[in-house]
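Working notes, structure below.
Yeah, one chain of the complex is gone here, protein chain that is, but the others are all in their spots.
Chain naming follows the written order as A and B, and within any one chain the residues start at number 1.
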Amino acid sequence: MKSFAYVSAPDVEAAVRAISTEPNAKFLGGGTNLVDLMREEVEAPDTIIDITRLPLTDIVELPDGGLRVGALVRNSHLAANQLIRSRYPLLSQAILTGASAQLRNMATVGGNLLQRTRCFYFYDSTSACNKREPGTGCDAIGGFNRNHAVLGGSASCIATHPSDMAVALAALDAVIEVESVRGVRRIPLVEFHQLPGETPDVETALAADELITAVELPALPVAATSRYRKVRDRASYAFALVSVAAALEVEDGHITAIRLALGGVAAKPWRAYEAERLLQGTPANEESFRKAAAAELAPASGQSQNAFKIELAQRTIVATLNQLLTDGGAA
Amino acid sequence: MVEVRIRVNGTTEVVDLEPRVSLLDALREQLGLTGTKKGCNQGACGACTVLVDGERINSCLTLAVQYSGREITTIEGVDHPLQAAFVKNDGFQCGYCTSGQICSAIGMLAEHDAGMPSAVTEHLCAPETELSNGEIRERMSGNLCRCGAYNGIADSIQEVAR
Partner (left out) sequence: MTQAPVRTEPKTTPAGPYVGRPMDRVDGVAKTTGEAKFSAEYPYPDIAHAALVHAPIARGRITGVDSAAALAARGVLAVITHENAPAMKPSPSASMLNMETMAVSSSVTFLNTDEVHWNGQPVAIVVADTLEGAQHAASLVKLSYDELPSTVDFTAALPTAFPQKSSMISPGSAKKGDAETALAAAAVSVDLDYTTPMHNHNAIEPHATTAFWDGDKLTIHEGTQNVDWTRKLLASKFDVPVEGIRVIAPFVGGGFGGKAMLWAGTILTALAARVTGRPVRMMLTREGVYRTVGGRTPSTQRVALGADADGHLTALIHTCVTQIGNAGGSAEQVTSQSRHLYDAANILTEQKQVALDALANTAMRAPGESIGTYALEASVDELAYKLGVDPIELRMRNEPAKNPMDGKKFSHRMLREAYALGAEKFDWARRTPEPGSMRDGKWLVGMGVATAFHPAWQFNANVTVRLSVDGGVLVRCGFHEMGMGGATAQGQIAADALGVPFESVRVEYGDTELPIGPGAGGSMQTASVANSVIAACEKLKKSVLTLAKKSSESPLKGLKLAELKARDGGLYQSGAGETYVSILSRAGRPSVGSVR
């Protein structure tokens, strides 16, 4: 790790001023991703702005019934919060399936959103990686790509976004609030993470000098009946091969409300709009689930080692919706 | 260099550190507290687990400078029934993961006492969950043991948790 200057920001104003004036500066929250990337020399800021002292650690009820989560709320605290557990159980479950308990204690909400892919080639400075070094190529294509994307990839990059929390937030239509010296801005989560296209080095809609200050969850009654299901090689502490965040409301055997998002399949949490469109109003049964899942995965394309994800994603969607039908939500 | 004041095992330590020094390396190299172990230096094995204000973290993925003013507990500062339980239940072989296992288990028991659920908890909203063998293994999944003493580790924790 190269040497760098360290400053600790006492408030948001100082933080955003620092990032706009210090050249090559980065915010540091829990450090569970950034410290690792700095040690691997993938990230090399000259200044670290420690934001862990900022007063952004509250979870507050909004007048309309939604919740506002401070960007520095630790993942474990967010998952354990009773309002989250009862109103948005898929979010609690998603966080709990991610990483390990120690990492969940350290990781912040903002940092979780900004974490970068774990693609081996991204980490390996001797490998071709358009995300790390634009124009060098993508060694994952034709290489070891079992963990890589089947949706939304490009000839430049097939990395996946590793966050479980973000998948649940995508299903909930969360909104991210960011601040800079220019003021405050709100970005829908589904627009926050970018697909690679020809610029895989551009990962989010966040400007270099913006600080995530909060994530807002809209009031969403269907979220009370929701689950997060993660399929992975180990029973715990492993990234998703495929994951599903789902919320389902059924009346008289028909689907009256549905939210669906996929993880492990793309460079962003994948909101399954096509599946939702097909499921809305249809009979709540396995046949509907299968049809919708197939339609959502129809544009998927597999690599040499990950084509199984296409079938696995469909089966996981069906299994998760079936489980919501028979067992209800996770709350 | 930054002057860092951290409380470690009840004593205030003042050290001048480069910002790039991890809490793990500050403990081991600067403070001579080698009980906390480095297994992977990337948050994958949990051997570096210490308690910060009673919460368990991986000290390898930190910058020590961030922990000014915090209360750190390392294995050297632990005096807990888990230690005797580990010996009694053979919860170790080579011993290298053991410090991390014990600190992590202490943190885990506190999380459980505070009513925090886990990924295997069937009813998320239940105010408390029984600490079954499955719950223990899930909650301790961030601590690897290559010698395979998991059964002894789980038994040790189960014995103390009762």
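In this section, a residue touches a chain if its C-beta (ideal position, glycine included) is under 8 Å from a C-beta of that chain, and two chains touch if they have at least 3 such contacts.
Since we're looking at a predicted model, the values are computed, not measured.
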{"item": "Contact partner of the left-out chain, one of B:Thr36, B:Thr49, B:Thr62 or B:Ser118", "value": "B:Thr36"}
{"item": "Hidden-chain contact residue, picked from the options B:Arg20, B:Arg56, B:His112 or B:Arg139", "value": "B:Arg20"}
{"item": "Interface with the unshown chain - residue positions in subunit A", "value": "1-3, 41, 126"}
{"item": "In subunit B, positions touching the absent partner", "value": "18, 20-21, 25, 28-29, 32-42, 44-45, 47, 74-76, 78, 83-84, 86-88, 90, 92-99, 102, 144-147"}
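The rule we apply is simple: only the chains that are shown with their structure count from here on.
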{"item": "For the subunit B and subunit A complex, residues of the former touching the latter", "value": "2, 18-20, 22, 41-43, 46, 49, 55-58, 61-63, 65-66, 104, 107-108, 111, 114-119, 121, 123-125, 137-143"}
{"item": "Interface residues, subunit A side, partner subunit B - complex", "value": "1-6, 8, 28, 31-32, 35-36, 38-39, 48, 50, 52, 76, 79-80, 82, 85-86, 89, 92-93, 96-97, 99-103, 105-106, 235-237, 330-331"}
